[in-house]
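Note that one protein chain of the assembly has been removed; the remaining protein chains are unaltered in position.
Showing subunit A:
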């Protein structure tokens, strides 16, 4: 996969397809040259973005309406891979979610809750995370390739 090449999956925004997205990510990231551990990190981050699309993007739709769709694109940009998860549903309030994006360290059992962990994990597992909400939501997750020998 060279720069400027793009692979896109377009699928119903349903949880049954999350495994297919992880399998595709595995294939693409292996081809680009990421390590097993890096790919495991990306799997979680990409799933978190897709989970949001599945859970919230089309939540207001009646069952009789056609299922909403999500699009997952893989782009090689220089020494990095960007994964773009896009939906055309109701935008979620990225700013307010970002404020809640924090881990549970140092909290008491009464104060811990899982909300906000998804975005926190995306930020912790990727090098860059960008959330754009206009017509629908677009999450851009970027991981840089670190060649062996360049490790700190």
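Rule of thumb we're sticking to: a contact is a pair of C-beta atoms (placed from the backbone, for glycine too) under 8 Å apart; a residue touches a chain by one contact, two chains touch by 3 or more; residues count from 1.
What we mean here is this: contacts and distances are computed from a predicted model.
S.K.: If you look up the hidden chain in UniProt, what protein name do you find among "Aldehyde ferredoxin oxidoreductase", "Peptide ABC transporter permease", "Simple sugar transport system ATP-binding protein" or "Anti-sigma factor antagonist"?
M.R.: UniProt lists the chain that is not shown as "Anti-sigma factor antagonist".
S.K.: Which listed residue, A:40, A:71 or A:90, touches the chain dropped from view?
M.R.: If we include the chain that is not displayed, A:40 is the one touching it.
S.K.: Out of A:32, A:54 or A:140, which is the one that touches the chain we can't see?
M.R.: A:54
S.K.: Even though one chain is hidden, which residues of subunit A still touch it in the full complex?
M.R.: Looking at subunit A, the ones touching the missing chain are residues 15-16, 18-19, 22-23, 26-27, 30, 36-37, 40, 43-44, 47-48, 51, 54-55, 103-107, 109, 112-115, 117-118, 120-121, 124-125.
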